[in-house]
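This structure is in structure tokens; I'll ask about it shortly.
Yeah, one chain of the complex is gone here, protein chain that is, but the others are all in their spots.
Here the chain labels run A and B in written order, and each chain numbers its own residues starting at 1.
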Amino acid sequence: MIGLLMAAVRESIQTTKSVFSGAFRQSQIESTLFDRLVLYGCVGLTLFFVLFPFYWMVVTSIIPSTELYRLPPAVIPTEFTFDHFREIMDAQVPFYIYFFNSFVVAVISSAMAVGISIFGAYSFARLEYPGRAFMVRGVLLSYMIAGILMVVPIFQIVVWLGLVDTLTSVVLTHFIFTIPLGLYLLGNYFRSIPKEIEEAGLIDGYSRVEVLLRITIPMSVPAIVAVFLYSFLLSWNEYLYASIFLNTQELYTLPIGIEFLQFEFDDVWGEIMAASMLTTIPVVIMFLYLEKYMMAGLSFGSMD
Amino acid sequence: MTEVTLDGLTKVYSDSQGTETAVEDVSLTIEDGEFVVIVGPSGCGKSTTLRMIAGLETVTDGVIEFGGEEVQHLTPSTRDVAMVFQNYALYPSMNARKNIEYGLKHSTDLSKSERQERVAETAEMLDIEEVLEHSPEELSGGQKQRVALGRAIVREPNVFLLDEPLSNLDAKLRSSMRHEIQRIHDEIGVTSIYVTHDQKEAMTMADRIVLLKDGKMQQIATPERLYNEPNNLFTAQFVGSPSMNLLDVSLESDGEDVVVRHEGSQICTLPATGGLPDGDTVTAGLRPEHIEISEEPGDETVPAEVVVPEYQGKTNFIHVELLGQMITVRTEPDVLPEKDSTVHLSIDSANLYLFDTQTGETLKHRETTGRESVRASQQS
Partner (left out) sequence: MSNKNTEYGVELRNVTKRFGDLTAVDDIDLAVRDGEFLVLLGPSGCGKTTTLRMIAGLEVPTDGTIEMHGSDVTEKLPQKRDLSMVFQNYALYPHKTVEDNLRFPLGKMDITEEEATEKVEYATELLGIEDLLDKKPGQLSGGQRQRVALGRTIVREPNLFLMDEPLSNLDAKLRVNTRSELKDLQQQLGTTTVYVTHDQEEAMSIADRIVIMDDGQIQQIGTPQEVYKNPANEFVASFLGEPGMNFVQTAASSNGSVHAQITEPVDLEVSVEGDVPHSKVGVRPQDVWVGPGNSPGAPRDNGYVEISKMRLETIDPLGHSYELRLERGDHSIIALSDDVPGQVGDEVDVAFNRSSIHVFGENTEALSVKP
């Protein structure tokens, strides 16, 4: 785990360095000290407000509860403990069960979303058929409907399918919600690939599907990774639907698992923060590691 | 109307992958009102140099002066330059009129009626009065370029910068826009710096040409001088289309004359003058228009085989193989030998250039009757 984290961090630093050196090397031609102070000041302030909660989460998860409730609160702790982590693992339902559930749901729903989006988006970008324009716009429209409006209708369908209290229902629901974004992102990305590259493949004798699989998809890795990551994130953090569809504690996903902790313990903040840490870290690692694929750029080199 | 001076201008890019010197130690002085063309192959640093003059790139080292004042640390908006880009870069949300007016609104204090007047004058000069109300997407490539030009000149800037403005246009349109730009420059007389990779554009438009290669200046001269007296191999090859023919030759003196041989066979003879090392291998250069072609062999001709005859209407380019080397000859329109036929080339040594094969330096120029620059005579 630590090794993975280190590797991911190293990757991310590499990417950040290359991007920023590009941006800042061509630095201000003329900027006063005041200009720069203001800039760094604002950046610093924003960073502080964004990062402090995470810092506090980390701190809270590794200090004993007594330290936590002390006044004034210790910003830089002196005592450390891993008790909170042990507690949640030794609970009635060990924490890693929730982890496993979330992981399964997120991976499957994201993979399905990516798979279907690719074909759908390709048809939006390259093919002509009646109703296409309507569907392209409809995709975006569907995003305007807030999730909570759909809870009842979708629940009814889940009941009708006999999938209440199964992970399958959650997988399907997450999958449905992430497809529109996948279609939109990939549609745009495919459209930006010069059609001549695919036409060259067609002329060489390959069918549309072969062209899609052997040329378009390899060229679209950055966008596909982005869609996968986004879908994964959506599913990983999703609370509303999972909480409604799942009853059995053993099936809970992480967000619900964390909520449930409050019923299991007193003095619960340490445990909650530990649980949050465990929820957050894998995604952070995943993102740091995959960031470079997204930055890898577009169809660079084939076109003039 | 400003004199522009560059002194030791250098640009170095460095990142995690390493460093790259895009422009190295470029120094030149551009007179007030002069039309200077910076020309060179892709990647030679010409656009980077122009962008440094504009202020769109920072300067790693060196000084840029407008009318004696240093400007290299100023933002583009304070330098009072106007720029025309290869892809026109018109503001898509505004119509042509507003595009032209935009710069005026922000950088000058003119009243609305004064601005309108200037826009009308500029539109008349560029012949775009009828399309002023159109938006950029309704305009053709040539019209867009005129609007871009209008936007630049309406501000009456100190310096007028053009970055390959004609490269996106059709060949025919390119030549008519070329004349337009020349005409405008003659009318307004603003100091102009023009970047292109097309040596023909450079030759016809420039008062002086600056040739760059790999970030370094090769030569600055009037078009004619650059063409007739290139100071090195690269310059000789770059200017002139089709390119100058090059042959590796050896020089042998036989008392009176110096015999020039390629692959052992004699090409021509040079009168012995001092300074040419004997027996050395040097590179000889001949422009395509300085080789005579005939069906019959003559006194001092060399045979060659026709590989590709190119018809050009007012002239023909015959690509022949001479002793293993491809040579291009420019001929009159009625001289069009068949492919694979044998022709005979005669070469007058007075037209020969000689270059040092190692350094590329010119050892011998073509002998011309000294002629003043034509451009100088146009400044009357």
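Keep this in mind: a residue touches a chain if its C-beta (ideal position, glycine included) is under 8 Å from a C-beta of that chain, and two chains touch if they have at least 3 such contacts.
Since this is a predicted model, take the numbers as computed values, not measurements.
Among B:45, B:62, B:136 or B:240, the one in contact with the hidden chain is B:240.
Shown as candidates are B:21, B:182, B:325 or B:357; the residue that touches the absent chain is B:182. Residue-wise, the contact with the chain that is not shown comes from B:319, picked out of B:98, B:134, B:216 or B:319.
The hidden chain makes contact, of the residues B:38, B:162, B:203 or B:286, with B:203. Contact between chain A and the absent chain runs through residues 194, 196-197, 199-207, 214-215, 218-219, 299-304.
Contact between chain B and the absent chain runs through residues 41-42, 140-141, 170-173, 175, 182, 197-200, 203-205, 223-224, 227, 238-243, 287-289, 307-308, 310-314, 317, 319, 330, 339, 374-375, 377-378, 380.
One rule holds in what follows: only the chains that are shown with their structure count from here on.
Computed from the mean C-alpha positions, the centre of chain A lies at a distance of 53 Å from the centre of chain B.
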